[in-house]
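A single protein chain has been omitted; all remaining protein chains appear in their positions.
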Amino acid sequence: MTNAIFTGLMLGGMYALIAMGLTLQYGVARIMNLSYGEFLVAASFASYWLFTGWALNPLLGLAIVVPIGFGVSIILYRVLLTPLVRRAPTRDALEVDSLLATFGMMFIVQGIMLTMFGGAYFSYSFLSIPVTVFGETLALNRLIAFGLAVVFGLALYLALTRTRFGTAIRAVAVDPTAARLVAIDVTSVSAFAFALGGAMVAAAGVLVSMFLTFSASSGVIFTMKALMVVVMGGVGNLLGCLVAGLALGLSESLVATFVDPGLTLAVNFALFLGVLLVKPAGLFGRAQR
Amino acid sequence: MSPTQIAALAAGGAGLVVLALLPFYIDAYYLSLSISLLQFTVLATAWGLFSGPTRYVSLATTAFFGVGAYTVAVLGELLAWPLVLLIATAIGALMALIVGISTLRLSGLHFVIFTFGLAELVRQLVIWYEVNKTRVLGRYVFVDITQSDIYWQLLALAVAVFVIGWLIARSRLGFALRIIGEDETVAKHCGINVTLAKVTLFTISAVFITLVGAIMAPRWTYIEPSIAFNPTISFQVVIMALLGGAHRLWGPAVGSIPLTLLFEFLSTRFPATSTLIIGIVFLLIVYALPSGVVGLWERVSRRKPEPPVAPQVQA
Partner (left out) sequence: MTAASPAPVLEVSGLTRAFGGLVAVNAIDLAVQTGQIVGLLGPNGSGKTTALNLMSGVLRPDSGSIRFAGQAIEGLPAHRIARLGLARTFQLVRVLNGMSCAENVKAGLAFHRPPLSRGEIDESVDRLLRRVGLANRGGLPASGLTYIDCKRLELARALALKPRLLLLDEWLAGLNPSELLIGIELIRSLKDEGLSILLVEHVMDAIRSLCDRCVVMNSGRRIAEGRPDEVLADPAVIEAYLGVSTDA
């Protein structure tokens, strides 16, 4: 039982980490990024390549991969997504357009990775030393990844709530029109938030690659879990991300332990639908008037 | 009926006869290509039936297609073929009802997320069931269905999807869906049961997709969940319907023909980079043709001067 809960919490922490970037991209920039998981896997591949090719510690690799994630995302937003933002008459129209555009992007990123690495599964061994915590044996890399996820999450939370720019980001998330009225440059803030999300997903990709096997086509499942966590938690809400991620992870590991490992996805979906039927705006979402 | 309508009907009938006789005159390669064309035409048109007017982007095509194919894999040898198709229809409809009732009350975006994962969910459930209950994973399909049979069945299904789509567009249901697509709140206040209308159409659309999966199943001799629930189908169907323009009944068909040919070409010539190229084509369509070929054609033809007295709409 404790083992199941422990595994669930670790898994949930990972889901929360994965979803944090998406909640920024979707909550602030209103880009429903279906290629999110592909970017995560791309960061995993980058980390793999740095580790096996250059013997670079993934934790140091973060210092390279995360800025690249930020830079690529900002270019992507400026070049590909800004035209859609301009074209869209309403927020809903932008959501549909961005959804389709990122859906295409998903295949492009996946296609590039397939061309470069083929369809095989990859993994590398980094700090897979067993350690004992609360009487449970865990791999050190998982523990480090979990710890860093907490640090990143906390840093992001503080940056959003304690800084001026963070306040601007949250203002755009709540009401872009009103944000414009108080002299916030909505386009720049959206681009920055999207890129910050890109940096977060790059970090998540590196951390995940330390203990999971991945392939060029495993992005979809990450996208799906991240979307579920974001929507369940309430779009744009970091605390919601954490709670929904943990709920998803816990339910998954409990079902895998006590019912059947083949039913984890079913339980994810059941939880997702259950939450939305009771609270359509998500656990921490604002109800619409 | 006006003379032009009679002429159109006659031309359509003649075209249909030609299409029906085609398997007698073409070789296996072209027959196989024609099957692919028909398959995607029906899939894209059926997708457009629901997603066109409601603007709910469904990524669940694979889920229904796979359920149809897998039904044949399980029951194909046990029951008569029409009965197998009937059961596939029933299963597809039931699944669509469950999915529709539980998700179509949600916003369009939540619906997308759900359908995005639906194929994966159904695949996992099928694997779970097969591993735990029947203890077989992967089945051989031994049914007495030739390629020509598949072709004719798909042709009949294509006719059916167009006729039903045409009837829906002329019905109160079709009108209701157009209003829903324009403004859901207004639709509710016009007395439209929005959920019922959406679920009904989603189910009709899903039944066609399930049937395509069932009819196509004998094409493979061996089926396992990862073959039946191949996620690229969902994606191909969306891109075809978008290229053509999903807001008109015949729009998706306009998109399905060139893209089927393109995909066929890519998968034989550039198998390694086909995913990448498909992605680029998709982006081009989203950016350059937001309302599809049909939408573009309508915009161009609308530039012509209109008659001075606007006609009363009686549709």
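To keep things simple, chains are lettered A and B as they appear, and every chain counts its residues starting from 1.
Note that in this section a residue touches a chain if its C-beta (ideal position, glycine included) is under 8 Å from a C-beta of that chain, and two chains touch if they have at least 3 such contacts.
As the structure is a prediction and not an experimental result, all values here were calculated from the model.
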Contacting the left-out chain in the complete assembly, out of B:A44, B:A176, B:I239 or B:L259: B:A176
In chain B, positions touching the absent partner: 172, 175-176, 178-179, 181-183, 185-194, 310-315
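In this section, only the chains that are shown with their structure count from here on.
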Geometric centre distance via CA averages, chain B-chain A, whole Å: 32
Sites on chain A touched by chain B in the complex: 32, 34, 80, 83, 87, 92, 95-97, 99-101, 103-112, 114-115, 220-221, 223-224, 227-228, 231, 260, 262-266, 268-269, 272-273, 276-277, 280
Complex contacts: residues of chain B adjacent to chain A: 55, 57, 102-103, 105-110, 112-114, 116-117, 120-121, 124-125, 127-128, 131-132, 231, 235, 238-239, 242, 272-280, 282-283, 286-287, 290
